[in-house]
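Removed from the display is one protein chain of the complex; every other protein chain stays in position.
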Amino acid sequence: MSLVQFTKQANLAMLTLDRGKVNALNPDVVEDLRSGLRRAISDDDVDVLLLTGTGAFFSFGFDVPEIISYERTAFDRFVHDFTSLYLEFFECPKPVVAALNGHAVAGGCMLALGSDYRVMARGRAKIGLNEVTFGASVFAGSVEILRHWVGHRNAERVLLTGALYSGEQAVALGLVDEVCEPEEVMATAIRAARAFAACDAEAQRSIKRILRRPVADRVRMVEASSIREFVEIWYSPNTRERLSSIRIH
Amino acid sequence: MSLVQFTKQANLAMLTLDRGKVNALNPDVVEDLRSGLRRAISDDDVDVLLLTGTGAFFSFGFDVPEIISYERTAFDRFVHDFTSLYLEFFECPKPVVAALNGHAVAGGCMLALGSDYRVMARGRAKIGLNEVTFGASVFAGSVEILRHWVGHRNAERVLLTGALYSGEQAVALGLVDEVCEPEEVMATAIRAARAFAACDAEAQRSIKRILRRPVADRVRMVEASSIREFVEIWYSPNTRERLSSIRIH
Partner (left out) sequence: MSLVQFTKQANLAMLTLDRGKVNALNPDVVEDLRSGLRRAISDDDVDVLLLTGTGAFFSFGFDVPEIISYERTAFDRFVHDFTSLYLEFFECPKPVVAALNGHAVAGGCMLALGSDYRVMARGRAKIGLNEVTFGASVFAGSVEILRHWVGHRNAERVLLTGALYSGEQAVALGLVDEVCEPEEVMATAIRAARAFAACDAEAQRSIKRILRRPVADRVRMVEASSIREFVEIWYSPNTRERLSSIRIH
């Protein structure tokens, strides 16, 4: 049974995170997301992708209670797979819209930032990169992608405060493109996806490549050394103590 | 007879596009623009340039009905000349103000983005890069220059929707610096040009070079391969069919 539902509505493929209450990310979800993404890319009937989550969360990020027990090699592999996944979304030749049905936090936010357009529910849902608050670093590649959407200065604020933002605040920062009533998230995201699909696909693919390639090249250039530093800090006594106190299930 | 009028008012040189109703760009206009630009640069009495168009249009972009009949070699040469022209404006050692008297679309918008300050008429005039709507790609160099003015995120919106913007919307995006009544465009642009000319020329030239060189270097780095891709898509059956239906005269 897959942890990511794959469904189609005409030329739209929908990937739905479906793992427990908070759609916590672990190696299996990452693998299933990648499979879903590749299936949608290679399916000639699919013109546009929609990424969302079941229940009240988009994704609360890494499954810390599970991942904290990993040996360093397994954790390292997971982190490589995860970072290459958000880049694969960011460079997806077909448009990807994220329907943020609920919280998109830490790794969940990084994943959302890989898409072309983010629709978020007004109200209680929060988005942010709060790693600094629990003693973790971030991936330099995700910082490049964050900067692409929010600029250098807002990236500083987002990362150094670790604040979580409402949809309205997130639109002002550039983290999210559109905010709407919670019950309208899916319809709004589908409308945005259809608008993307209405353009000439070849021209759009070329323009998207021109927009993304310089950013993706920088991601590739900085990611490996940043992962080493991230892993180092993850296994530091301070951070392990903070992580051990996280209970998300 | 030149397709670009060259006039002087004291230390201000004015280049006025003057080709038919929409100031459509073809090899002759590009050559005349380049001549005018170089003449203004080498004229020691000229401190500042103003770029505008006759009639109700700044420029509606490439003369598609003419250019569509070009052999690939001729089109390729035109595209090289055009892209090197907007970069020559962008790196012009003297300040350049654009008075957008009317629509500045596609190639016309790229040209306007090469100047230092854009004044646009409120109301009916529109500006935008709508290539995606008729199946063309864009030049990676023009994307770098666009990003310089509007940032990465707005560049995504401008290019992936292909929307055309009013002066008020364009100011909010950063595509344009000042909006005014249509009958005030020229006076407002001249005022902006005089303000540029009032500064110490040598310091200003040095500062402008510092601001532009990293962007211009990226343009030079990405332009050639992007032109190849642009030409490839231009000659694809889909795009040719869409282009054939464009009638701008």
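Here the chain labels run A and B in written order, and each chain numbers its own residues starting at 1.
Assume a contact is a pair of C-beta atoms (placed from the backbone, for glycine too) under 8 Å apart; a residue touches a chain by one contact, two chains touch by 3 or more.
In this text, all values refer to a predicted model and were calculated from it rather than measured experimentally.
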From the list B:10, B:207 or B:224, pick the residue that touches the absent chain.
B:207
In the complete assembly, which of A:138, A:164 or A:216 touches the absent chain?
A:138
May I ask which residue of B:10, B:74 or B:199 touches the chain that does not appear here?
B:199
Just the residue numbers, please: which parts of chain B touch the chain that's not shown?
95, 116, 147-151, 174, 195-196, 199-200, 202-204, 206-208, 210-211, 214-215
Touching residues (missing chain, whole complex) on chain A:
131-138, 140, 143, 151-153, 155-156, 159-162, 218, 222, 226, 229-230, 233, 236, 238-239, 242
